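Below is one structure, written out as structure tokens, with a few remarks after it.
Every protein chain of the complex appears in place save one, which is left out.
Here is chain A:
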């Protein structure tokens, strides 16, 4: 089955070319892959942004039990750490987590045994910064006032996340560039085939006074029409795939995967995929035709 251009009349019978049979469907496939790559990149960016927002500005202080060490009791050291934190510029709030809250956090790993009072549990302090904090200075003061206290500013996590999101975005850009290159090569091949098949008609049009641009417009209309239709089909397939993945991700019990739903503006970006492919096809067709016709009398 071949995708037919919408415009019925063309001076060149391009619609019956063998190249027309595959150009539309190849464009559909490329639009499908491009839309998925773009959607994947946007979803990963969103996920990284959400994690970034959740972790940025948040600090965690852990005061570990030190049985047998010549240090103050655990609760006294936790209070000392709280005092240091509340007196530090840039710290908005510092809250000591209760034993129950800590047990809930550890439950996925330790099960119901996490709430066993005999288990030596650290004291955790959730800290929210509302301004720039001197992390190195704070870390020194904490270890001095509360031995066994460690400060986690999530910098390593955030750096890893940002690096991961950047790599995904880079990969998506690479995929889009490859798809663009494939689209260009496909259009060049289809147009050159069309020019070779219809050379006598092109020569006739020239003899009747057609300019190269007039001939080029015939090809441009043809490939844009096929690209828009193929791109639309590819986008529909990608949309269906995204919806299916979204539904499947909702069924997962653990929230290991982020929500795979796109924002409205992101759908608008995906709608631009067929338009971008059509624009690329138009520019490629024009360049190919004009360059080839230059060698004709």
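By our rule, contacts are C-beta pairs under 8 Å (C-beta built on N, C-alpha and C of every residue); 3 or more make two chains touch, one makes a residue touch a chain; residues count from 1.
Quick note on the criterion: contacts and distances are computed from a predicted model.
For the chain that is left out, the UniProt protein name among "Cell division ATP-binding protein FtsE", "cytochrome-c oxidase", "NADH-quinone oxidoreductase subunit N" or "Carbohydrate ABC transporter membrane protein 1, CUT1 family" is "Cell division ATP-binding protein FtsE". Of the candidate positions A:188, A:201 or A:237, contact with the hidden chain is made by A:201. Of the options A:87, A:144, A:163 or A:211, the residue whose C-beta touches the omitted chain is A:211.
Residues of chain A that touch the chain left out of view are 9, 11, 13, 16, 201, 203-211, 214, 294, 297.
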